[in-house]
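Of the protein chains in this complex, one is absent; all others appear in place.
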Amino acid sequence: MDRNQLAKWFQAPTKMAHKYSLHAVYFCTGCGIIEVPPVITARWDAERFGVIPTATPRHANLFLITGYVSVKTLRAIIRTYEQMPEPKFTVGFGSCPINGGMYWDSYNTIKHLDRYIPVDGWIAGCMPRPEAIFVAVTHLWTLIDKDMADGYKRYRTNYAAYRANQERALGELEWPPLFPMERGR
Amino acid sequence: MRELELYFGPQHLGMVGNFSITLTVEGDRIVKAAANPGYLHRGFEKLMELRSWIKNFPMVCRINVVEPDSMEMIYAMGVEKLAGLEVPERAQFIRSVYLELARVGSHLFGLWAYANMLGFDTVAQWAMYHRDLILDLFEELTGGRVYHIYIWPGGVRRDFPEGFEDRIVSTLHSVGGCVPDYDAAFFNNRLFYDRAKGIGTVPREEAVTMGGTGQVLRATGMAYDIRKVDPYAAYDRVPWDVHTREDGDAYSRVWVIRDEMIESVHMIFKLLDAMPKGEVYNRIPNPFKWRIPEGEAYVRCESSRGELGLYLVSDGGDRPYRAHFRTPSYPHGLTILERALEGASIADVGNIMISLYVVAPEIDR
Partner (left out) sequence: MNGPLRTKLDSIFRDVETELADDDRLTVCVPKDSVVPVLSFLRGEGCDYLQLVSCVDWTERGELELVYVLSSYTGEANPPGAARANVLVKTGLPRTHPSLPTSIGVFPSAEPYERELHELFGVRFEGHPRLTPLFLEREYEVPPFRKDFDTRQYVEDHFGSIPPVEEGS
């Protein structure tokens, strides 16, 4: 480890700890699940980057949304995202969360994921290669260093707008608001 | 005892794929199970009606992510039957080699999932590594690791590169040379026997009435394989056997998967020896203006999970009028799974689900 890294550990220990232990919640949301097992197994070992899958969102701080999101899955994604403790980072994987991708005219998939939950980074591709996932993880480290990976803070400040979008897409939501909103909404 | 309703939901470490099962349990025993698909529904068949015949090829392979090649094959077979296209001999052999490589890759993925369910993490890592070696072969041939779009109506897109057959043979030798290790670590392991023997039994009458195919039927002793029943591509040009087991439980199904993988490897060697030279595709009319005459067809092939069928209707236009995929995981994951889970314990849900080889995107399309 070179001396710059040591200095960083002393100056900003929490940031270094967040960067180098991104635990991903294990949720196979879509097509992209076909490239996640190669990434977390021995050949393209993700654990050398600190990324391992966890069973429950309560222990996780990285949410990889792999592939397209259907309306039923969006409910599960929002509930999972709200269960994760802060700070948490979201990465949209594949071209489908960006703008609908190949299913742009499907009646059952949502087209832009960042209108419903905040997204810190996107990985383009259909499917992205495992190397692309590692480039994304290192890019996320740079964003965390520069304090630009603030999706969870934006969720807190803009919660009313996010919840309004979620209700427009899904109808009545069965869970109460996560953060207090003003009365009269 | 009181009953409790649990969601073995989409976000679960024991679930491979975005699928949910609503379990009614009493203690540790499942009383009733209700499958809850729909998390991956894209309305595929409706989207196919809006795109022309050739534009559907990149779409169709995404119905099943684990083995997209059988989807390309079945759609090409349907289009060729409706349009009356012939496929040259060399292309039939290439298609068979390609599909058998995909079958081995898909079974290795299933082995990864199943070994993980049971806790054999080392064997799971081996299986995923060997699958990656096969994906390297696909990448050399077609340019993509996962979605290949190699089968074209009228043949295949391009011929094998120089020396590709030797690379196939050496990769399969390195994968096949590890079979004694797999046997010692997993298939002959007493722990696998204790965890899987007698679990999730699907007797032959139930499999037959519920429309089961593939390993679910072959593990009950019935040698039903579409590659023998209704031969397509080059499967009737080389000798090979259908493997069966007797008991119909998870143990038999996983042993059938292992035997099929080894048979596929031998089949690839025989096909490579018998492959003739020649053209690899017959030209189709201008794909942007291709109109296929009116008609309907039901074609079927054997994918790694069972019988895959397609009901394709054309009204003389330049896009499909109706395409309906009959995917093997549909009866396995909806009716057979619900029956096999009754009386099982919660720890065996993943065990039974993966031994039936239920792949969720196939159910929802």
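Each chain carries a letter (A and B) given by its place in the written order, and its residues are counted from 1.
Methods note: a residue touches a chain if its C-beta (ideal position, glycine included) is under 8 Å from a C-beta of that chain, and two chains touch if they have at least 3 such contacts.
Given the structure is predicted, the values throughout are model-derived calculations rather than measurements.
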- [ ] Just name the one of B:229, B:274 or B:347 that touches the chain not displayed here.
- [x] B:229
Task: Which residue of B:88, B:144 or B:211 touches the chain not shown here - done: B:211
Open item on the list: Contact with the hidden chain only, please: which chain A residues?
Closed with: 71-72, 104-108, 110-112, 114-115, 118, 154, 157-158, 161-162, 165, 168-169, 171
Task: On chain B, residues whose C-beta touches the chain left out of the figure - done: 37-38, 41, 43, 45-47, 50, 208-211, 217, 222-225, 228-231, 242, 298, 300, 307, 309, 311, 313, 321-322, 324, 326, 330-331, 334-335, 364
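Everything below uses one rule, namely that only the chains that are shown with their structure count from here on.
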- [ ] Please report how many Å separate the Cα centroid of chain A from that of chain B, as a whole number.
- [x] 30
Task: Residues on chain B engaged by chain A in the complex (per definition of touch) - done: 9-13, 15-18, 38-43, 46-47, 50, 58-59, 62, 65-66, 109, 112, 124-125, 128-129, 131-132, 135, 145-147, 361
TODO: Please give the residue numbers of chain A that touch chain B in the complex, ascending.
DONE: 25-31, 33-35, 37-38, 41-44, 53, 55, 57, 68, 70, 72-73, 76, 80, 102-103, 105-109, 126-127, 129
